[in-house]
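In what follows, a single structure is set out as structure tokens and then discussed.
One protein chain is absent from this view; the other protein chains keep their places.
For clarity, chains are labelled A, B and C in written order, and residue numbers in each chain start from 1.
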Amino acid sequence: MNLKNKRLSDEAFFKEREEVLAGWPTGKEVDLQEAVDYLKKVPDEKNFAKALELAKRKGITLAQPRAGVPLIDKHIELLNHLSKEGGADLLPSTIDAYSRQNRYDECQVGIDESLKEGRAMMNGFPAVNHGVKGCRQVYESIDKPVQARHGTPDSRLLAEVIHAGGWTSNEGGGISYNVPYAKSVSIEKSLSDWMYCDRLVGFYAEQGIEINREPFGPLTGTLVPPSMAIVTGVIEALLAAEQGVKSITVGYGQCGNLVQDVAAIRALEELTEQYLKEYGYNDVVVTTVFHQWMGGFPEDESKAFGVISFGTATAALAGATKVIVKTPHEAIGIPTKEANAAGIKATKMVLNLLEGQRLPMSKELETEIEIIKAEVKCIMDKTFELGSGDLAVGTVKAFEAGVIDIPFAPSNYNAGKVMPARDNNGAVRYYMTGNIPFTKDIIDFNQSKLGERSEFEKRELSFQMTIDDIFAVGKGKLIGRP
Amino acid sequence: MNLKNKRLSDEAFFKEREEVLAGWPTGKEVDLQEAVDYLKKVPDEKNFAKALELAKRKGITLAQPRAGVPLIDKHIELLNHLSKEGGADLLPSTIDAYSRQNRYDECQVGIDESLKEGRAMMNGFPAVNHGVKGCRQVYESIDKPVQARHGTPDSRLLAEVIHAGGWTSNEGGGISYNVPYAKSVSIEKSLSDWMYCDRLVGFYAEQGIEINREPFGPLTGTLVPPSMAIVTGVIEALLAAEQGVKSITVGYGQCGNLVQDVAAIRALEELTEQYLKEYGYNDVVVTTVFHQWMGGFPEDESKAFGVISFGTATAALAGATKVIVKTPHEAIGIPTKEANAAGIKATKMVLNLLEGQRLPMSKELETEIEIIKAEVKCIMDKTFELGSGDLAVGTVKAFEAGVIDIPFAPSNYNAGKVMPARDNNGAVRYYMTGNIPFTKDIIDFNQSKLGERSEFEKRELSFQMTIDDIFAVGKGKLIGRP
Amino acid sequence: MEKKKVVLGVIGSDAHAVGNKILDYSLTNAGYEVVNIGVLSPQEDFINAAIETNADAIFVSSLYGHGEIDCKGLREKCNEAGLNDILLYVGGNIVVGKQDWDDVKKRFLDMGFDRVYPPGTAAEVGIKDLTEDLSKRG
Partner (left out) sequence: MEKKKVVLGVIGSDAHAVGNKILDYSLTNAGYEVVNIGVLSPQEDFINAAIETNADAIFVSSLYGHGEIDCKGLREKCNEAGLNDILLYVGGNIVVGKQDWDDVKKRFLDMGFDRVYPPGTAAEVGIKDLTEDLSKRG
């Protein structure tokens, strides 16, 4: 394995860079020095990293939607609607799914068809195709920081284009934008590609330009137990820090039990800071992002508002730095700009009501934090061990060995032996632990929690329970009871 | 004063009854013996008291809307929509505001105008005018328990008509349906009139018919501190129990700080049970109702959904037996049946997500419960003292003395010297305590909490702060910061 | 200069007291003399108060939905009582439910009100209009 968790040398980086920029004609538009000058002029209130840092200092939670349409003018209109009408604090540009597979030629078809049909034929903004110029046009036409949100295993060219375009944050990571989003991309390849993206941000950091990076915490969005999500966040944070990233937002997708979710955000923040410090990265600003329910939504819009608002309450009570907003159209399709703004408005209302309020510490919350931390430790220790101290190597091997194993992921590089289910209070537990090296205590804890539900429902623990849980929220419940 | 907290004798009751039934022609329709037979046939699932008892046992929170239109067929259509499309667990019949002032002749005008104009010209269902027959028609056309919700200082005839009509719950009480709803009705008069209503329910109870009674906890819905609301609930529960009521639902309107609100519901339930036991009422089933935000709402419907959902989350986490549902039309006017159903659906979704989840006990929650209980004790002790042990007399005198004093109430019998304001976490505190006999500790606690806000906002505590708080939620915030 | 006088109240069987207290406070703060007859006030009370105090304007609030029935004939009764050019304003949630505002406004203007305000109007808006309307009259 060539991979190493080591800062890319300038030589290696610039050599790789040539190849990256050649990937599509717009690559030629990226001129690093010119980009540095451009980014230096980004005012604080339009810098993603700074906005997050300020929010963290103030103890408030920012709201960010997801949104992206294929054509530049429509995309600008959309973002401005979300900012002005919706009240979004941070803006996104969701990249379309062809770009995510680096199929820029198909993007062109999508752009052309969208022009022809007069409606969006793609699910996002093809930033690479629009190039630095297109991205700057977007950046210059809005009043808030903007971030690329996607799901791209190899986002190197995308990262080059968007950052040069004035977008001061990039979501993703070598695990989180591979395993839930790809089938046959090796972990080694995606880790390596994301090292490049991180190094690019590190390079900018060395020029005095703060750019934020955000691992995608929810992964498959489907019953991912907190500790598994946190492990990926911690790993991606450590890998990013090694490449010189100074602003990292670790994330987590709502599971639905309030105490577990708050515990997850607290554990996520504490562990990330702790691991970073332990490995010598002392000047990284860690912030957190809480994703409103990422699994199947109810079709009914009023019910969707309920899901959105409860997720927001959890985010606020947890003290997350930002919350990613769903919309009342979630179950059906990409939202109209009105539906998207509606989701933001409900979210902001709840955030405002809860400003400054936190879930107080309690025995229950403490216990959840402890179990999450203990679970994370088992996986992290083994991962370092497998890599003989090298986290990148360890991560590849941990996936091979099923030590890290993400439920419902499409990737062939994911073992797929872990199965989650909800306990009788709706907390997500490990039903089958696959090859995760948990201690007996941890396994027993998970089993006994699930046992309570089994008993209550008078049925055996089985895959059917997991399936019922998958559909439950869509059908208007948290727990998939028979 | 003729008033006494003493069960009405049969003689007194039946004598008063003659006069009551003569108040409007439909009074003649009420035949107690026939009503008993009719009510005996009410199945458990349509009995309000039993539905609440079952929910309490199961530890779930039921959802109940408010709704009422002037014409019987439209009202039935409305209730069925709320039950079937909205998923309401309990049904209401909101009585119009003329009926509340016993102006049954004006109701007739409202009914006629509504028929003529083809749209509702009144804000509720004039049950007395529709009589026992009309009420039964409603009861027989729906599939859930139904309750009268109103705001009537003298609801004696209304109580006679609705209970005989198969409605197994009546909201209100001598304080809670006078002080926020009337200007010149003496406390003595309304307490006495509600004793009649309670005695009627007690009479039915003696015939084996369970009917529920519910003090109106939110009072003016406007920054009422928890302890003041709880005092009225406890008093009305004790008065009702004396008349033989066996099912009492004490209520509270959301203030907005999660911990304070949960503390309020817990204190409300514990104190009511404790006082009832202390005064020898051992067989009363106490349940609780949490009202979603009762003050001014935001006009934007998405924001309204946020308010509704956050209130629901609080109700569930508090473990209230039921929650009263607002609608996205709240700020503007009586909701359409669709808007009303939308509010219920959002509410039910959040209740389902949180089923079984409770806010865990914490130091903060404990402290809030303690302060509420201490405040209640000061007021209750003085009230008993003023009445020389008679709670009814004490209540009248406590209002005279401003010992009980409800902010923003229109009643001339309310001192109006108490002024609330939010502290820096949004909890509602006593800014001016008027003549409430609080201990120095309690006053200091309230002042110091408010002081934190003063300091944070760098402005003196003043009436302007209270005004800002009144408008805050409507403007999208909890606390009215400058 | 003598203060201008405004009769303030909530009409009909309406008990919504909060807006009334705020209007009282704001009008007073703005330099008006407020004659507040409070909630649950029949038309007669408005008129009597206006006659007794020789008021310049009447602020009618109606929140609870019966505004349309309750306000009917108020202008005529004012005229009968000799309050011919008294300013009549109305605000609150003056009809039942969410209705087309232009429509609602027209119905109340037709009833003889000088100014009609939609739900949630800030007190300041009404006060500004009042100051203007009164200054036009001199």
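In this text, a contact is a pair of C-beta atoms (placed from the backbone, for glycine too) under 8 Å apart; a residue touches a chain by one contact, two chains touch by 3 or more.
A quick note: this is a predicted structure, and the numbers were derived from the prediction, not measured.
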Across the complex, visible chains touched by the hidden chain are A
Looking at the whole complex, which of A:Gly23, A:Gly356 or A:Pro410 touches the chain that is not displayed? A:Pro410
Of the residues listed, A:Arg156, A:Arg199, A:Arg213 or A:His329, which one is in contact with the missing chain? A:His329
Looking at A:Val20, A:Ala51 or A:Ala97, which makes contact with the chain not pictured? A:Ala97
Extract the touching residues of chain A with respect to the undisplayed chain. 96-98, 100-101, 103, 106, 109-110, 113, 119-123, 151, 180-184, 220, 222, 296, 299, 329, 331-336, 339, 408-410, 463, 467, 470, 474
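One rule holds for everything that comes next: only the chains that are shown with their structure count from here on.
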Greatest separation from chain B - chain, by CA centre: A
Chain A and chain C, separation of their C-alpha mean positions in angstrom: 55
From the mean C-alpha coordinate of chain A to that of chain B, what's the distance rounded to whole Å? 45
